[in-house]
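Every protein chain but one is kept in place in this view of the complex.
Let's look at chain A:
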Amino acid sequence: MKNSVRGDHAFMALLAGIVWLCLTSIAMAHASLTSAEPADGAVVQVAPQRFSLSFSEPVSPLALKLVRPDGQTLALDTFVLRDRTLEIEPPEGLSPGTYVLSWRVVSEDGHPVAGSAVFSIGAPSGAAPAVTEADDWPVRVALWIGRVGLYAGLFFGIGGVFASFWLLRGSDRGGACFAVVIVVGLAGTILSAGLQGLDALGVPLSGLFDSIAWRAGLGTSFGRTVIVMTAALLLAALATLPRLKPWGHWLACVALLAGAGALALSGHASAAAPQWLTRPSVFLHAATIAIWIGALLPLAKAVRDGGTGAEEALRRFSLFIPYAVAVLVVAGLVLAVIQVEHPAALVETAYGNVLLVKAGLLLVLFALVAVNRWLLTKPALAGETTAVRRLLRAIVVETVLVLAIFAVAATWRFTPPPRALAIAAAQPASFHIHTDKAMADVTISPGRTGPVTVSAIVMTTDFGALDAKNVSFVFSNPAAGVEPIRRKAFKPGDGTWQVDGLVLPLPGTWTVRLDVLISDYELARLQGEIAIRP
């Protein structure tokens, strides 16, 4: 028994030796792909009837896979070998989109070789830009209410106090009313900070009692808005105190400027470029709304009370407000143009829809204002009681409309503007690779699935220029079963190496390797990983 085992070992060692000697004396070659059908990078109009891969040597397949546009991997089991060509039967019913045909074969030298051919049926699948928003409805509704409260505080509260001093000459019109809206504004503003934090952290409403949410909320750009707005509301409240009346004009003025400035400190519109235009536009838009809308409540009270004060106030209102409204409209239009970019986005995006609704309500409001201005103001000034009553009713309706507009505008908190959607979708993904031979900064734009441009700056390890002879990019996604996709880069002339028209079919972590030929005999392989968005 023991002998037999030893005999086996000896026999096998001898056999192995003979085989090894035979094999090493034969010069063998590894296989390389000579053509693929559909070709790598091809866009075909209809689903191909067959796939074929031709190699420089006879091969046998180890694994053949088709990665579908939805990321699912199908094993391709039906194939025929004809000389050096592998003919594969594609699965039935391939829908339009980008596919990856990944192959791993072994040639006669026993060395596995792998690669991928990316092709698209119809057109490359470029997934729609997905901006994921946490759909935590309680938090969203609370945020919305907070935002409406903030607007009410700024426009009715601060605006009202400002109007009572500057349009109504400090007559105390609506003192109690102001107190209520300012408190509402303070509550809305301060609560918004915590809610903003919940939204940022993706925590449910119950997390509001945790200081982390508040710190997170104040840490965002909206935190500055909260702080400045709170200060503005407090200033407006101070202005209404009888003891501070001599300073009331100035307190109200500063409160108005601070309140409008607070809105310019954060939000979609303020964040848009060009900042020199958007921030002042937001400021002017907010300030003029406050001047106009703020005047409604005190004015209604003055008109109801009657007397010379009312007459005076109404006259001033009619005189100055058209200018404020003109500025308001111009600033609003500037922001709308910057945010919406293309008229089609008005219909296609949620942001555009909100803008349309808001504009519609605004038109109704303006119609009402025009009626007031040209039909009711003069008879009311003349003291006609029916005109006064109708004017009052009209102001109440205006106020309700304005509240509706605030409510609509507050939903913008949840709808990224088309500009931001386009920027988010186009955002490149980039990363840095550092090896002991060379370094590279690689940018994939846009950093999401679909057709992309890959660009790299190749440097020496001390950030010096590296004049490479050529550069290739090798993309693979082992987790999704995508074998290496190789592309030779070209020099567009700005010192970078570039590959155009590569289609990245799947999101997720991709392995990117740069093969940098530093000189005839020196090759650096730089490898890194990058996350590709859906």
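Some points to look at:
Just so we're on the same page, a contact is a pair of C-beta atoms (placed from the backbone, for glycine too) under 8 Å apart; a residue touches a chain by one contact, two chains touch by 3 or more; residues count from 1.
Please note the rule applied: contacts and distances are computed from a predicted model.
Among the names given as "Integral membrane protein", "Phosphonate ABC transporter, permease protein PhnE", "YncI copper-binding domain-containing protein" or "NADH-quinone oxidoreductase subunit H", UniProt records the absent chain under the name "YncI copper-binding domain-containing protein".
Contact with the chain that does not appear here is found for just one residue of A:A271, A:A350, A:A422 or A:L523, A:L523. In the complete complex, the residue from A:S32, A:S95, A:Q275 or A:T509 that touches the missing chain is A:S32. Mapped onto chain A, the interface with the missing chain covers residues 8, 12, 15-16, 19-20, 23-24, 26-30, 32, 34, 56-57, 108-111, 517, 520-523.
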